[in-house]
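This structure is in structure tokens; I'll ask about it shortly.
Omission of a single protein chain aside, the complex is shown with its protein chains in their original locations.
A, B, C and D label the chains in the order they appear, each numbered from 1.
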Amino acid sequence: MDQILTIGLNGLTVASLYFLVASGLTLIFGMMRIVNLAHGAFYLLGGYVAFSVLQGTESWSLGLLAALAAVGAVGVVMHQVLLRAIEHEDMRVALVTIGVSLILADQLLVYYGGVAHSVVPPDFLSGGMELGVAGIVYPRYRIFVLGLAILVGIALWLFISRTRFGMIIRAGVDDRDMVSATGINVRVVFAAVFFIGSALAGLAGAVGAGAFSLAPGTDVEYLLYSLIVVIVGGMGSIPGAAIGALLVGLVSQFALGYTPAVASIVTFALMIGVLAVRPQGLLGRTA
Amino acid sequence: MSAPPEPAVPASHADAVLAIRGLDKRFGGVRAVADLDLDIGHGERVSVIGPNGAGKSTLFNVIAGDHRPTGGRIVMFGTDITGESTRKRAHRGLARTFQTSKLFSTLTVGDNLYLALCGRPGSVRRLRNANRDRARRARAAEFAERVGLGERLRTEVGELSHGEQRQLELVMALATQPRLLMLDEPAAGLSPAERGGLMDVLTSLDRDVTLLLIEHDMDIALVVGERVVVMADGEKVLEGGPDTVRSSDLVRRIYLGGAPDGR
Amino acid sequence: QSDEGDEADMGSPDMDAPGEENGEDGDGEGTDAGDAEGEPIVIGRISALEGPYAAGAEDGERGVEMVLEEFDHEVAGRPIEVIVESSDTTPETAVDRARKLVEQDGVNLIHGPLSGAEGEALASYAHDTEHVTIVDAASGASTTTLSDPAPNYFRWHSEGAMWTAPLGPHVIDELGYERVATLAEDYAFPHAQVGGFLEGFCEAGGELASTHWVPLGESDYSSVIASIPDDIDAIFVALGGSDAVDFLSQAIDFGLEKPIIGGSLLVGSDVLESEGRVRENVEGIVTSMVYPPSSADVYEWQDFVQRYQEMFPDEGFETPSNFAILYYNSFKSLLLGIEEAGGVVEEDDGESLRAAMSEMSWESPIGPLELNENRQAETDVFISEVVENDGELTTELREVAEQVEQPDTPWERLDECPS
Amino acid sequence: MGDEDGRLVVDGLNVYYDRVHVLQDVGFEVGAEPVAMVGRNGMGKTTLAKALLGLVPAASGSVRFGGQELLGASPYKIVKAGIGYVPQGRRIWPSLSTHEHLVMVGAKAGSRWTVDTVYDVFPRLAERRDVSGANLSGGEQQMLAIARALLTNPRLLVMDEPSEGLAPAIVEHLASTLRSLVDEGQSVFLVEQNLRFATELGDHILVMVNGRIATDLRSEELLADEEKQNLYLGVA
Partner (left out) sequence: MTGPDLVARDPRRNSPPDADSRRGWRRIFEGSKGAGIIAAAVLLLVAFPFVVPQPQFWVVSIAIRSLWLGVVALSLIWLARNTGMLSLGQMTFFAVAGYTVGVLTTQNDVPYVVSIPAGILLATAVGAVVALIAVRTQGVYFLMLTLAVSQLLYFLVLNAATLTRGYQGISNITRPEPFGLSLDNRNVFYFLALAIAAGAFALCWYVSRTPFGLALRGIRDSPERMRALGYNVYLYRMLAFTFAAFIAAVSGALAFFYHGGITPGAIDLLRSIDVLIVSVLGGINSLWGAFAGALGLTMLQNFAQAGWIPMRRVTLTGVVFVVVLLFFRGGIVDLPRQLREYGRTGRRAWNGWRGRDLGGDRPASGRDGDGTRPERVAVGSKLSPPGRSGPQIDDGTRSTRTGER
């Protein structure tokens, strides 16, 4: 019984991390039609930045902030320097980000080596806490990740659907020249979106590195997971990413707990299954 | 397929091209086509006019199979085709144009027309070299010539001007040699000169071809159309000859406005 | 002088002896018979400088560096020329690199690779290229030298199953754990590690409660931890690298209170030196390793550790990793073999070199090395325990199992005690 | 040219698509009097409109508005300088609802055009407030495109075939609305196929033939002269 509960909780908290990573990806896609395949590498970078800052300053929250800002900035630079000129060619853009991802991950390997790194959370977040249910003691840090994910999710959702900024971006995706032709400087707006989306990857990396260590290959792993999450939920939809993350998190954790041998297959099977029924993902829009 | 109460479809007379009964199409709260009946006989020329948003294009989309109706039945050439795929309807001899051009923008004018010629199953050998298909290539060139695109067979369609694309849109439909031709605002975007050409094409159309035409240019709609259907808010509000329509107060009020002859 | 050279030369192909002429780049077919005296001897090396084991491979390179210095970049009167190719630990890449070395650079000698799957791929490649002699650097899959061993493939360290074989009896006799669960990734090398452990363990009367095979590449063990039964004395964990770090830290988070015994890679230098909560949990872990703890006073080990620390005061680990010593041993074995064969390598397609290596034996820093009929060494295994010393984590030697023998057949994935 | 205030002065404008010379030395002026441009399909009218807005790069020439050189500026700066644009083909954003289109473009309070005044002019849009732009009928989209341009409160309105797809009554309504705007002092540059609409609104008619401005007439002249119509426009 408490095994089921623990595994269920694991699913929930892992889903939170997946959501944090995937939200940036889906934000950028939803608003700019850009699939940033360097997102996994951004996650890795965020983790390493947080690690280095933590080493240097002993401050965990500073590490988080630094990861957020640094990765956001890297995202903006990538967008402005490499992607802007070809922004309207979705496929080419996606391919360029694959290239960036290769370069970034390889350079991080040079710099940080292949040793596993983790970002040690501060004392008030370590250790376990009583949940008061079936006597389960659950890591405090994971509960923190869960809370953070919920917060970020709500903020993003409001931002997109309720603000004029959100409208501009959605329109810009449809027909950018026309937005420009109504007197709005799309460039600045898009740069801002890229900043937020990338910064979310950085934040996720810094937070994720408190639960799972960073090593070469982590980038691909999280890229794949966040893509699956986003595809299952429907590209570009924040609630979709939340649902996708939940599904993927729960399914993978229960598989790991009960039939670990097939665990690596189930997430992919889940995604293929969803796409077979709904080619645009669960909450994806057809029109 | 369990449609609500099915209106009786009259036993089709031999030359009925289209018999529509109680046709309904809703989009959420909007009833774009509402309980519409329409009969069209062999070789008829029928214009559909009505204010913007009246449901004209939606009617076309439902007849062509792009949208499933939310109610009602459609009989075409004596067969009930209400649930049939777009493709099968095309095979029966239906051709339509789109209000916003839908062309193969990365293919050349020639290839666009060639594809239009190969749509129907039959004698097309799909795995032969398309460039060697002299006969069809020549036919494609003929059709391009009809709208003055003869010299631009090798131009990529994406590079044509708006009006040129509109004209190609028209011949794409003609090229399939349809029995029922539905044109959605073919004159939109055409210059007065090209409109003249369009008129020529429409009036010289074979009598075997039945024509259904949406048009806001009254010089075309009321001249080409021998019968005119007026739609408003999804409903058919009037049906009759051009003169009836021209002189109708209702039509003037909801559609034509003050000027006696539209454009 | 060497400090500067190490880093700079890491990825570059030619590590020439200083002052020597570059000589030929090993062009032509590389088998020009005749007077080889003074001609450079070209050794192709395949090292995993990309991918997850990059840090380990880099440490391995340091081992090679030590050998080269020892030999003053010269063997049997011929300068040594090394061409390093980098692999990403996938078998395809390893073979591609090997082909390139053999076919383009014309090498007759290959030193490498690092990982089990690469080793297997190269062993089968060895069948195709009989004039090339391959000396394994650090790979540990059993089949490499067990099923259809290639006559030109040599491995100077023991393999995965041998590394854990002595741990089973030790656990029962010394630690008194009678009922264990195992947790490992689901591929050949961990299969061998678990197999080796269980064979001895079950024979000594131990009881297997459950096995947990985790898919390759999974880094979240929390749900697996949740499904480990409560009624066990200890859990045997065969994970390595970042997986080990993740497992150990999650074990704390999720309150896994059972003692941990480990496969050979569980607590390498990377775990001991990694930051974070892991440190709290590793104390007391007993593992069986291919090399002794840095403090152990066995054979010439202390000399080796000292030399390592002197040569790499900054960039290296605090103490050499298993890769440093394995690369060192294997590369030195190769050079010793060449010496034994009198520097004759190309003329007879490596015949005399192979004969020499099969016969020879030498005292390595971690014990005597000698090959069995599969050209596979049977070495000592060091059972160690992690202890805390003045806030520093180190390992301490518990037992040395001498000259562990190679099993007859490779272990498959086990879900119960082997019969 | 001392007082260029509010005047659009185009001079020697050349535009190429690849190596095709689409606009050749185009020059004209638009002041308080509305100007319309007609011409057959594919002659370069849309290209001209886009070039004015900075949406296609020009090889050479000059576009000045209110004395300020605009050639080479970003579209958004051109719009900020006071030029509003109704594109050919409507170019509605399918991701936004009707209302969102208008809110997004926004308008400062107290301007001539606000979301509410636009709804007054096009009541049909008010009825379709929450419908996605993609699902509007063709004519509704056209209204929206015009409304969108008005909301930028332009001094000069550049419209590319705004009457396409509109029902006759709406065209008339549009013509009178625009006419009254002109009377209020709005500058208009109109590209049109509908000769009646063009002549009703434009005092001056420019005729474009093969990328050049073939002639500049007063609208009455063109209307009266069938021969000219035939010559320039091919109206038989």
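Basically, a contact is a pair of C-beta atoms (placed from the backbone, for glycine too) under 8 Å apart; a residue touches a chain by one contact, two chains touch by 3 or more.
Computed from a predicted structure; not experimentally measured.
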Given C:T143, C:N281 or C:S330, the residue that touches the chain left out of view is C:T143
Listed in rising order, the subunit A residues that touch the chain left out are 29, 33, 35, 82, 85-86, 88-96, 98-103, 105-107, 110, 173-176, 180, 185-187, 220, 224, 227-228, 231, 234-236, 261-262, 264-265, 268-269, 271-272, 275-276, 279-281, 284-287
Go through subunit C and note every residue touching the omitted chain. 11-14, 27-29, 50, 85-86, 88, 90-93, 95-97, 99-100, 102-104, 106, 116-117, 120-121, 124-125, 127-128, 141, 143, 148, 186-188, 215-216, 412-413
Since one chain isn't shown, list which residues of subunit B touch it in the complete complex. 57, 61, 64-66, 85-87, 90-91, 95-96, 98-107, 110-112, 114-116, 118-121, 124-131, 133, 146-148, 151-155, 158-159, 161-162, 165, 172, 176, 193-194, 196-197, 200
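Throughout what follows, only the chains that are shown with their structure count from here on.
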For subunit B, the least number of touch steps when starting out from subunit A: 2
Which chain would you call central, comparing Cα centres to the global Cα centre? A
Between subunit C and subunit D, tell me the centre distance in angstrom, where each centre is the average of that chain's C-alpha atoms. 75
Euclidean distance of C-alpha centroids - subunit B vs subunit D, Å: 29
Name the residues of subunit D that each touch 2 or more other chains. 135
For subunit C, jot down the residues that touch at least 2 other chains. none
Given which chains touch which, is the overall layout a line, a ring, a star, complete, or other? line
For this entry, which pairs of chains touch? A-C, A-D, B-D
Residues of subunit D defined as touching subunit B within the complex: 17, 38-43, 46, 88-89, 124, 128, 131, 135-140, 142-143, 161, 164-173, 193-197, 229, 233-236
Can you list the residues on subunit C that touch subunit A in the complex? 50-58, 186, 212-220, 222-224, 226-227, 241-242, 244-246, 249-250, 253-255, 270-271, 273-278
If we count contacts the way the header does, which residues on subunit D are in touch with subunit A in the complex? 53, 55, 74-76, 79-80, 85, 87, 91-96, 100-101, 103-106, 132, 134-135, 148-149, 151-152
